[in-house]
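Below is the structure I would like to discuss, written out as structure tokens.
Only one protein chain is missing; all other protein chains are in place.
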Amino acid sequence: MDQSGVKITLAEFAEISDQRLPFAALMGLQLEQICPDHVLMRAVYRDEFLRPGGTIAGPVMMGLADAAMYALVLSRVGPVELAVTTSLNINFLRKPAPGDVLARATGLKFGKRLVIGEISLYSESSPDDLVAHATATYSIPPTS
Amino acid sequence: MDQSGVKITLAEFAEISDQRLPFAALMGLQLEQICPDHVLMRAVYRDEFLRPGGTIAGPVMMGLADAAMYALVLSRVGPVELAVTTSLNINFLRKPAPGDVLARATGLKFGKRLVIGEISLYSESSPDDLVAHATATYSIPPTS
Amino acid sequence: MDQSGVKITLAEFAEISDQRLPFAALMGLQLEQICPDHVLMRAVYRDEFLRPGGTIAGPVMMGLADAAMYALVLSRVGPVELAVTTSLNINFLRKPAPGDVLARATGLKFGKRLVIGEISLYSESSPDDLVAHATATYSIPPTS
Partner (left out) sequence: MDQSGVKITLAEFAEISDQRLPFAALMGLQLEQICPDHVLMRAVYRDEFLRPGGTIAGPVMMGLADAAMYALVLSRVGPVELAVTTSLNINFLRKPAPGDVLARATGLKFGKRLVIGEISLYSESSPDDLVAHATATYSIPPTS
């Protein structure tokens, strides 16, 4: 652990994601930043993301939000792969136009058993207008 | 509309899904039942669904829940493709073993502007133990 | 503990509520039933519950839902007063007319650390039409 409190590198997360989270590749998810107070994850646009109306489907945003939160948790507690989502709440705010979507996850509480965070999603082309906002809780398994 | 109040057939939903929701195919989603009081949707298992621990990833369950709710909405208001999720809340209850996951969506309120429903998710092998439970709100666009 | 798995009586809950939850008295909350699969709690109507439009205010329903869930938790884990809500999600479905509101709480998962449940709220005069639906998670403190 360095002084910043960050306990995982981008490369370490990519390795977990590549080998153990095949769903992330299906959804074009890429972790871009791990900072002491947030992580930033990108869903690289594919035409398969579209839904009627020509905007990006909700499940893409939910998967992106959940994966960003997973990266945030691992960045703070270390590579505890078995950390799992216990709940997620999302509000869809604007319909995202075709293009990459970014998710910025920040912590609301880092407890021993539960980590609670907030995830802001936006289109790369319009970073000031959130397309969705989520909160999620992860459960940290007891250390053996 | 038939007397049961069901306003869309399985074939009509499949056509919308096939042509307009490519994400559903990525996730192996198949609508199985449209009944007056519920719809039943299946996520056909693929190895890409797995996450660390050998269980099915949360985003699969969220996508399945959202798609089941979309089918419920269309079954009641007709093929209003532009109906969109405004919010979704999910609690993950048990870690689903590899295998198909089913989602049963029922309505809590069918309003003119908002439809609110409840979605129960379970593994086909263990229908009595919910693996997740969600509620979701869809917004119905004004008829022009 | 009797064979049904119920670990607290109505009288025991009333004692905790009377002595340790003054807010419950402010809101006219009364636990009516503790059954193996659910509890039923009532908010006895007071004019102070009204909001503009002449219907019952949301905070009354949220407080009732949370208290019903607390009773459900204690009925299953015993009088662990320090069990606390970690999250609550509520959808308001219909505007309740003046009158008592009832909340029926059932469990979705009883884990060692977390209990997740579902709460259905309805007016006594119209038990078939839910006025609100909530899900909530309680955290159980480790036994010392």
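For reference, chains read A, B and C in written order, and residue numbers begin at 1 within each chain.
By definition in this document, a contact is a pair of C-beta atoms (placed from the backbone, for glycine too) under 8 Å apart; a residue touches a chain by one contact, two chains touch by 3 or more.
Keep in mind that what you see is a predicted model, and the values were worked out from it rather than measured.
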{"item": "From A:Ser17, A:Ser75, A:Asn89 or A:Ser139, residue that would touch the chain that is not displayed", "value": "A:Asn89"}
{"item": "Chain not shown: contacting residue from C:Ala67, C:Leu102, C:Val115 or C:Leu130", "value": "C:Ala67"}
{"item": "Contact set of chain A toward the excluded chain (per top definition)", "value": "89, 91, 93-94, 108-109, 116, 118, 130, 133, 135, 137"}
{"item": "Missing-chain contacts mapped onto chain B", "value": "86-87, 89, 113-114, 137, 139"}
{"item": "Touching residues (missing chain, whole complex) on chain C", "value": "16, 20-23, 25-27, 47-53, 57-60, 62-63, 66-67, 81-82, 84-92, 95"}
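In this section, only the chains that are shown with their structure count from here on.
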{"item": "Centre-most chain [mean C-alpha coordinates]", "value": "B"}
{"item": "Chain B and chain C, separation of their C-alpha mean positions in angstrom", "value": "29"}
{"item": "Averaged-CA centre spacing for the pair chain C and chain A, given as whole angstrom", "value": "33"}
{"item": "Residues of chain B touching at least two other chains", "value": "89, 91"}
